[in-house]
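Left out: one protein chain. Kept in place: all the others.
Chain naming follows the written order as A, B and C, and within any one chain the residues start at number 1.
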Amino acid sequence: MLRVSSTISFLKIGRDMMNFDYTEKIQKLQRTLIEFMEEIVYPNEKTYEEQLNCAESRWSIPPVMEEMKQSAKEAGLWNLFLPDSEYGAGLTNLEYAPLCEIMGRSFIAPEVFNCAAPDTGNMEVLVRYGTREQKDRWLAPLLEGEIRSCFSMTEPDVASSDATNIEASIERNGDEYVVNGRKWWSSGAGDPRCQIAIVMGKTNPEASRYEQQSMILVPLDTPGVHIKRMLPVFGYDHAPHGHAEIDYDHVRVPSDAIIWEEGKGFAIAQGRLGPGRIHHCMRLIGAAERALEELCKRVQKRVAFGKTLAQQGVIQDWIATSRIEIEQARLLTLKAAYMMDTVGNKAAKKEIAMIKVVAPNIALQVLDRAIQALGAAGVSDDFPLAAHWANARTLRLADGPDEVHKSAIAKMELKPYEKLNALTK
Amino acid sequence: MLRVSSTISFLKIGRDMMNFDYTEKIQKLQRTLIEFMEEIVYPNEKTYEEQLNCAESRWSIPPVMEEMKQSAKEAGLWNLFLPDSEYGAGLTNLEYAPLCEIMGRSFIAPEVFNCAAPDTGNMEVLVRYGTREQKDRWLAPLLEGEIRSCFSMTEPDVASSDATNIEASIERNGDEYVVNGRKWWSSGAGDPRCQIAIVMGKTNPEASRYEQQSMILVPLDTPGVHIKRMLPVFGYDHAPHGHAEIDYDHVRVPSDAIIWEEGKGFAIAQGRLGPGRIHHCMRLIGAAERALEELCKRVQKRVAFGKTLAQQGVIQDWIATSRIEIEQARLLTLKAAYMMDTVGNKAAKKEIAMIKVVAPNIALQVLDRAIQALGAAGVSDDFPLAAHWANARTLRLADGPDEVHKSAIAKMELKPYEKLNALTK
Amino acid sequence: MLRVSSTISFLKIGRDMMNFDYTEKIQKLQRTLIEFMEEIVYPNEKTYEEQLNCAESRWSIPPVMEEMKQSAKEAGLWNLFLPDSEYGAGLTNLEYAPLCEIMGRSFIAPEVFNCAAPDTGNMEVLVRYGTREQKDRWLAPLLEGEIRSCFSMTEPDVASSDATNIEASIERNGDEYVVNGRKWWSSGAGDPRCQIAIVMGKTNPEASRYEQQSMILVPLDTPGVHIKRMLPVFGYDHAPHGHAEIDYDHVRVPSDAIIWEEGKGFAIAQGRLGPGRIHHCMRLIGAAERALEELCKRVQKRVAFGKTLAQQGVIQDWIATSRIEIEQARLLTLKAAYMMDTVGNKAAKKEIAMIKVVAPNIALQVLDRAIQALGAAGVSDDFPLAAHWANARTLRLADGPDEVHKSAIAKMELKPYEKLNALTK
Partner (left out) sequence: MLRVSSTISFLKIGRDMMNFDYTEKIQKLQRTLIEFMEEIVYPNEKTYEEQLNCAESRWSIPPVMEEMKQSAKEAGLWNLFLPDSEYGAGLTNLEYAPLCEIMGRSFIAPEVFNCAAPDTGNMEVLVRYGTREQKDRWLAPLLEGEIRSCFSMTEPDVASSDATNIEASIERNGDEYVVNGRKWWSSGAGDPRCQIAIVMGKTNPEASRYEQQSMILVPLDTPGVHIKRMLPVFGYDHAPHGHAEIDYDHVRVPSDAIIWEEGKGFAIAQGRLGPGRIHHCMRLIGAAERALEELCKRVQKRVAFGKTLAQQGVIQDWIATSRIEIEQARLLTLKAAYMMDTVGNKAAKKEIAMIKVVAPNIALQVLDRAIQALGAAGVSDDFPLAAHWANARTLRLADGPDEVHKSAIAKMELKPYEKLNALTK
């Protein structure tokens, strides 16, 4: 049955993309990926969850994940996210977009293809800014999917949406750095394979606003690293990945653990967040497409008050509105991707900010309509709607809340008029 | 600290109610209840959750709950929901409204006061339609809070929003009834104290549309009652209460287990749902108030981009909009309560339908704004926002989805014009 | 035919009000008013417009208006707005609310009953703060409906939402005041019967923030008063009333033209705006009710794609949503009125701000749905929808834009928590 459904998806995706002229290479990757999703990923979503529940602890790796990863590698669907062709697939953002969207349809898919956050962002950081030693030690096993990593930036005690608020300290002491601070939402730290954290903190609180921060590599087995607890998201533990609150208590790492150099934390974050954000958006569009698909399937089967739900005007309104929202969000995401590829992440920052606002919000709306159409089944885990919803909800906060992005967009929008005002005075 | 906060709440609630002229008796109950919440309930929310997590299984009763229930009884805060003065507090809906709202502020509170669904609805059914024997056997221990109960109506295989779709059967066989059917979202069946289910099914599929259904009492230890699994709600298991999928497989109960008589299922459901719906709405308003309180507290403490969040225009817009939504929803709920008390549940059905749509939706919006304002903390369980949100989301579906109520409102609204059309033809 | 429709309205209104216990006196006024509307006002809406269009200029008074006013006086439906029982009907705000709502259903009705803005506000100012001479000269003929008046506060060159921005000056010069300034949106100045303006300006720019402003009476025939043009509202000229841009150019008035005393402009404005705002809200609810009535009538008659519009789900959703919005807005308006009557305009300022935001917005939404349901007819003047819409749209700006009221609500909402923060530090 899924095979048929996938054909629908394929045609649909094929048509949407057309004005961005995908090469035969990308179209082939799309086809391979869709087939892989149907044959391997979707059928194993339940298996994955069952293995997790049957294990002694949910904080362990379901064997089916490693099997799927092996298959994905063999199918050439590995590290597609990485634009660098030495280490990864060497695709542009525009080329990766339709592939990443497909992965986003399943909660377990990104890891299968070694394209899951926060590893993708961490790997990019290491490719761009890592030393030869850092690459050998951490990038290599990450690229192989042998280990996982986390990213410690957000702090519980301050409004982290304003990065200058960050309080963790990274102090030079001889040939070591001493890291102190309380971090939370260090996603992925629950995974038993997670070995390394990239930690953001202040090396110099006296420096200028954007040069106070640095990033440093902290192996999770370093003395002083205490995982205090795993934070739930709307009731989901997201095991075995998880979201950790971590206490870094006088953690000592050698001085060559610093990334790039002191004071570059903010610059690295900016570079890291652009692609990270657009990947989230692509996946969210995939999640929204899957929700609309579940909705459409269901409403044709259920009958209430003498007609199928599909024949009811309000349901039709939801379907049309969802399709309109998805189409528009996808086009804007592709435009942002295209701009990142052609004029650079910096010139594309307004577009990146726009999709970062749009994608989670439309995904939430489409998911919510699907939940409502499915009734009680929608809020349970019999369908992937509630879980996708909870995830999408966090993405209105993660990597900057909507409001911060909107404020940034407005300022960019107003800038030319400021100049105009100056000229006409 | 909470004591201060409660004074605020109290004044606020006092002021809102004034045009509905609460008697000194009710005002005193409000004060007692608010004090009880602050001294006993709020401080034990974490204790409750900890005891649940430390127990061998989450499907057990945290001892603190029974202690709180004992205190509530002693404080005279017991069975306030029951308008019948022989068995309960004998309050009108209008009188119960501000009390129920206060209980709704805490997830664990309704049970503390023996005012939790679905027991309240089930007790009302037994008070109104139960035989002397049924009352002695089931109502008495329910009123004492010794046992709990569930309600089996929704089915997985049909659109249960249209009650005529229900497929479970209750067949007379000698001096027994045989119950067959698959039910889900039988809330409360996970509780080890849950002993009795009220099951809805068809006794006569050939009868007229509204007389096919009956309700019957099924002790959960009857052979053939199989609890298949507990359904999560957005990742929450809602243990130890839970939402069960139950297979009733040739379950035999004596013929005097029928409630009222054969064919009265629909009539009982209508009577049961009116008060049940308005209680949900009152509690949702309480949840929204608490969310707004958490939001207001937090935004005064957090600083981003040089000012507190409280000073930022968008946050102020959220606060104002939330206050406006809550005020309007409360007034409409009070009006519905007043009408139920004075002209009856049937004459109040448009108003009941209206609040059933309004209350969950505004609660979700207020909760969502609070979550956004709190950032990552909001989606976790460090605050009662995500849990309240998940609960409120189910209430756009439970007891009829929004769309069914809206359609009913529209039809009532259109009716006078139909007559007018007929007259003017 | 209308008689039948009115019965519907009457029953509906009667029911909504019941928990506010209207006396027999008010119920009788309601009945009389509804009959008057149906027999005299609605049938003459077209006549009024035709007389206006046939006159030499639209800036003249259609004779039917004076006839209707005479009838209203005779029916005892005159000056109902004025709480002062010496000069007016002596009704409370709560008592006036359902009557004002009914008047709001027709664009021409408020004037018929001498309850039209800005005269109502101006009369209240004169009753409260006017000297004996000012009352004799201006209040008496206004109360009789012999002359009309305007209010000159808003200015074209500054953001008048912040009253301290006002630039007009009122300078003492011997026993005269000299008024200078450009005002616009001086509504009613187009009316040939309009003889007097209340003008707001600064008597002392050096005084403290709220004592710089004064109000002064300026007869429109004073030399230096130049009506520059009449401003349209979404294409409507609102003749013969109109919205004037007025240049006050060295206008000299005697010193006893000042109202109350120098520096009281802000205080008078505050007192004037409370009742003025709530009247607008009551009328907007009436406009929304009429829109819903037009919608309901129409959708039962029109057929598209094989069913009446009334049978289509989306239309039903609009009807239900509209009813819900209207009910809630009315209850909040009544609560605000009740508070103004019982605890005073100042204590009710949060509630007044809330309805000032709610009423125009819900009226716009209900009107917009009705327009959409009526199709092309809806945007024309064959129905009173487009005209009511344009008027309601201005009321999101007049007497303070939504955003200013919301900000005020938020600040009031946050205040108790500030104290709490102080206490817990």
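Just so it is clear, contacts are C-beta pairs under 8 Å (C-beta built on N, C-alpha and C of every residue); 3 or more make two chains touch, one makes a residue touch a chain.
Predicted model, so just to flag it, every value in this text is computed and none were measured.
Across C:L82, C:L309 or C:L414, the single residue that touches the chain missing here is C:L309.
The hidden chain makes contact, of the residues C:Y42, C:W185 or C:Y248, with C:W185. Residue C:P156 is the one among C:P156, C:P192, C:P254 or C:G344 that touches the chain missing from this view.
Residues of chain C in touch with the missing chain: 154, 156, 158-162, 165, 184-185, 231-237, 302-305, 309, 312, 314, 371-372, 375-382, 386-387, 389-390, 393-394, 396-398, 401-404.
In the full complex, chain A makes contact with the omitted chain through residues 1, 4-5, 8, 18-20, 292, 296-297, 299-301, 310, 313, 315-317, 319-321, 323-324, 327-329, 331-332, 334-335, 338, 342, 350-351, 354, 357-358, 403, 405-407, 409-411, 413-414, 416-418, 420-421, 423-424.
For chain B, the list of residues touching the undisplayed chain reads 312-317.
Note that in this section only the chains that are shown with their structure count from here on.
Among the remaining chains, those touching chain A as well as chain C are B. Superposition of chain B on chain C using C-alpha atoms only gives a rotation of 180 degrees, nearest 5. Inter-chain spacing, taken between the CA centroids of chain A and chain C, is 52 Å.
Mean C-alpha position of chain B lies 42 Å from that of chain C.
The multi-chain contact residues of chain C, meaning those touching 2 or more other chains, are 313, 315-317.
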